[in-house]
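As you look at this complex, bear in mind that one protein chain is not there, while each of the others sits in place.
Moving on to chain A:
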Amino acid sequence: MGQTNNDERTPTLLDDMFSVANKRDQAALARLFDHFVPRIRAFCLTAQPGSNLMADDIAQEVLIRIWNKAHTYNPESASLNTWVFTIARNARIDYLRKNGRYQTGIDPDFLWADDEDENADPFREAQQKRDQDTIRASLKQLPSDQRQVLAKVYLEGKTHKETSEELNIPLGTIKSRVRLALNKLTVIIRR
């Protein structure tokens, strides 16, 4: 079962986070590097193919943040994957702004919160874990066209419109594929 694997994996990374926070454990940081850096680099390279410089820069930012902020991480508020994902996402937005893709005077720092500590509680932790298990299982069942558009939006950082232009598929079709996918993952809470 995939879930058993995951149950064994997650506590280890969590333990490492606490060792980094409380014992300044360098070996734990190295294990977090091994797990997250390949994912952070893949996340960057899929948005900007060939841009190893950006990938390394963002990996560095995330690792610094893990080292400096591990004590602020609260597992009752967000899973470690989510915490690292939002840091990597924010670092990527920041990088792209500084390097001209967005051409803007707006500073993204106050527009995306790293993680919300709002209503952190053990109940929420359990609920999030259930949500994530559902999302993980449902992602595997998604038809490839729906998974493709989700990957474009989340991993490549494309808007629906950019996805539509790139795949040469009408915008309405892209929107409905994303919506269908999100419905299957049961992440839409209203309407």
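We take it that contacts are C-beta pairs under 8 Å (C-beta built on N, C-alpha and C of every residue); 3 or more make two chains touch, one makes a residue touch a chain; residues count from 1.
One rule holds for everything that comes next: contacts and distances are computed from a predicted model.
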- Query: One chain of this complex is not shown here; going by its UniProt record, which of these names is it: "Circularly permuted ATP-grasp superfamily protein", "NADH-quinone oxidoreductase subunit M", "ChrR-like anti-ECFsigma factor" or "tRNA 2-thiouridine synthesizing protein B"?
  - Reply: "ChrR-like anti-ECFsigma factor"
- Item | Residue among A:68, A:141 or A:173 that touches the chain left out of view | A:68
- Message: Tell me which stretches of chain A touch the chain missing from the display.
- Response: 2, 5, 24, 26, 29-30, 33-35, 37-39, 41-43, 56, 59-61, 63-65, 67-68, 72, 78-79, 81-82, 84-86, 88-94, 97, 102-114, 116, 118, 128, 131-132, 135-136, 139, 150-151, 153-155, 157-160, 162, 175, 178-179, 182, 185, 187-191
